[in-house]
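Every protein chain except one is present and positioned as in the full complex.
The letters A, B and C name the chains in turn, as written, and every chain counts its residues from 1.
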Amino acid sequence: MSGPEIKPEERLAATLARLILDPAAPPARHIAVGAASPIPAAACWLVKKSGHPVRLSLLHKRSGNPFTEGSRELFDLTGQGRIDLFFLGGGQIDGQANINLIGTGEWPGTGARFPGSFGSAFMYMMTPRTILFREEHSPRVLVEKVDNISAPGLSAPGVFRRGTAQALVTGRAVFRFDPARGRFALESAHPGEDVASIRAATGFDYDEPAHLPATPDPTPEQLALLRGPVRDEMIETYPEFCARVFGAAEKKDAAA
Amino acid sequence: MSGPEIKPEERLAATLARLILDPAAPPARHIAVGAASPIPAAACWLVKKSGHPVRLSLLHKRSGNPFTEGSRELFDLTGQGRIDLFFLGGGQIDGQANINLIGTGEWPGTGARFPGSFGSAFMYMMTPRTILFREEHSPRVLVEKVDNISAPGLSAPGVFRRGTAQALVTGRAVFRFDPARGRFALESAHPGEDVASIRAATGFDYDEPAHLPATPDPTPEQLALLRGPVRDEMIETYPEFCARVFGAAEKKDAAA
Amino acid sequence: MNPETLEASPEALAARVPDGAMVALPPDNSLPSVALAKALIRRGARGLRLLGVPVSGFATDILIGAGCVAEVQTSAVSLGEAGFAPRFTAALKEGRITVRDATCPAIHTMLQAAEKGVPFMPLRGLIGSDILANRPDWRVIDNPFAGGGDPVVLLPALSPDFALIHAAMADREGNVWLGRRRECATIAHAAKATFVTVERLHDGNLLEDERLAPGTISATYISGIALAPRGAQPVALLDEYGVDAGFIAEYARAARTEEGFQAWLARHVTEQHEEALA
Partner (left out) sequence: MNPETLEASPEALAARVPDGAMVALPPDNSLPSVALAKALIRRGARGLRLLGVPVSGFATDILIGAGCVAEVQTSAVSLGEAGFAPRFTAALKEGRITVRDATCPAIHTMLQAAEKGVPFMPLRGLIGSDILANRPDWRVIDNPFAGGGDPVVLLPALSPDFALIHAAMADREGNVWLGRRRECATIAHAAKATFVTVERLHDGNLLEDERLAPGTISATYISGIALAPRGAQPVALLDEYGVDAGFIAEYARAARTEEGFQAWLARHVTEQHEEALA
């Protein structure tokens, strides 16, 4: 173990785990996690190692990759309705939960170009629940209106869609999304943040509770799981992340 | 070798091989052969063992089955335009080269029920060349109009279609098909048959040459290939056929 | 493995297939579970709607003969070298089953549409066939990518209630290995539930082995597994055993008559099982 101090990544993983297990949301029996998402992956492992019977499909996990039809299988699985929850980020995310992975300025990103939309234009609409996750929380990322829509947060009536954003988790706060109103509501702020600091860092308008709770710390049990069994599962795929967040790796990176 | 007498199956295989190699037809670089077709399979092996660089995909060949996507791959291959030639039969075949694998009487075969259409409704239209093959040559099989169309010999203008019947080979004769006229022409009769016997055995009208040639015998080289290397390739898939036509099997049936 | 995935026997899986279910079966020598078909007969299943992917064989004929079947959707029913399927033919003649004729790639296509989660998929060919004329559930549209005048068939997605497969092996995670018969993977992806009988259990995780993973269906798609050695017989299982052509020919002869079929059934399905249990 790397010591008693709670790392921001550990708090975020525990926060995501709580959202995954939200009893008010549809059940998360099968969760898929994209390649560059160590914190969501840690959250999923935390749920699983806490004893909840969830199936995890971790993309680009080199050993134990669950897919035998190549990457197409994730999208087919999701099309079949077998993926209950997915995580998405965005170079920009706006107040209607639209995400932009294309770039700023004119199409296709004449300002800052982002990598591209990946499967978001499909996954966001075909998954019953999406948790939006982006560590950077700034007016640059959380904008009133995205410059380009990779995947829309809301769809016109009649357009087939299984779900949308459940929540948005950043390095500063947790927002819930209400699709009926097309609007976020601030749910909690991480340590060091308050109503004013969140408002200043957020480019879109949102609802705010009368009293803003602090995002809870991970429990000692969660910390023990994260720093032990969760780290062990993640070290092959995310060696740098594990070394930085959970302390010295005991296993060697298979790719080294 | 089983002796000097030419078996009818050997003549049919050599006849089909000649049609496969017809220089006037589009090239047959890749031929697929259905499961219950030992004579077409023998013809294809005869072409290949004669030194022509043809690729054979033999369905239901247990060893060396060429497909790794299951039986779907044959149809995908054909859809891609990679299969040049296929063989089809029919419980009924009519003068417009329609085939009926469903049954006689009302749909779905209230008279005599045949097994069903297999892939014919697709293969016949998506393959540049089809050779129709049916050993039984009788007014019961070769009818004026099929009771039910599994796959049409001709299509309306505008309907996507790569080809149709090149020829019809039976136990008595060889017919060529002219899609422009929608009509068969008798090309040759096997030994023992003549103009009158073919006419009497055929339920549809067709053109007839002034002088009717006899279907040629296989050459000694062809017979040697059929009874040697062709039999060796076929014995695993068609043990009974090989024993009956080519004489005693030297290899054991793997399934026995 | 999920504790409810591994069942004690094919009978336990058959008990989970309700009357009236749509049941997909691969053809002979492409990994149908004959063991599960026999277990369905023994449990007295009724009203099953069978789907041949893409054609039907021995397992379908014995299920029809035993009165388990209300409908067959398939591209052909045949016993291969042993000829026509006698109980299928008799039941069709007597009006005891509904037959929905298709053509092989259409069945694959309808399952692929379900696999992909799309409402339909197009297929070339078919136009001018009476199969299309007798399928009011299939549609012809004008290809929107052509300039007009290019009719193309659209087939609806088809999601069977159950796929019944016999595979070489399963691991303790519930993954199943069936090698190159990958149409079975598409059936499993499209089906609401997949039950698999296997020759044996495999030590280790099939998905962790780069040599075995390509022929594996992930446990995600598998709802139940039971051991059933020789569970494809009399049809073949990959390179593990061949088709028993003599047995099928004997069946074809016996099943020409209702009486002959019932005697065959008693001897090879009902009584044999009672002896094994005794």
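As a working rule, a residue touches a chain if its C-beta (ideal position, glycine included) is under 8 Å from a C-beta of that chain, and two chains touch if they have at least 3 such contacts.
Here the structure is a predicted model, which is why all the values come from computation and not from measurement.
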What are the shown chains that the omitted chain is in contact with? A, B, C
May I ask which residue of C:Ala37, C:Ala91 or C:Met121 touches the chain that does not appear here? C:Met121
Out of C:Glu94, C:Glu210 or C:Glu259, which is the one that touches the chain we can't see? C:Glu210
For chain C, which residues reach the chain that was dropped from this view? 109, 112, 116-124, 139, 141, 143-146, 150, 152, 154, 156, 179-180, 182, 210-215, 238-239
In the full complex, which residues of chain A touch the absent chain? 35-36, 60, 62-63, 65, 67-72, 75, 79, 101-102, 107-110, 113-126, 148-152, 154-156, 158-160, 240, 253-256
Name every residue on chain B in touch with the hidden partner chain. 30, 53, 55, 57, 63-69, 76-82, 126
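Everything that follows uses one rule, which is that only the chains that are shown with their structure count from here on.
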With centres defined from CA atoms, tell me which chain sits nearest the overall protein centre. C
Count the C-beta pairs in contact for every pair of chains, then give the pair with the highest total. B-C
How far is the middle of chain B from the middle of chain C, if each middle is the mean of its Cα atoms, in Å? 29
Quick one: which residues in chain B touch 2 or more of the other chains? none
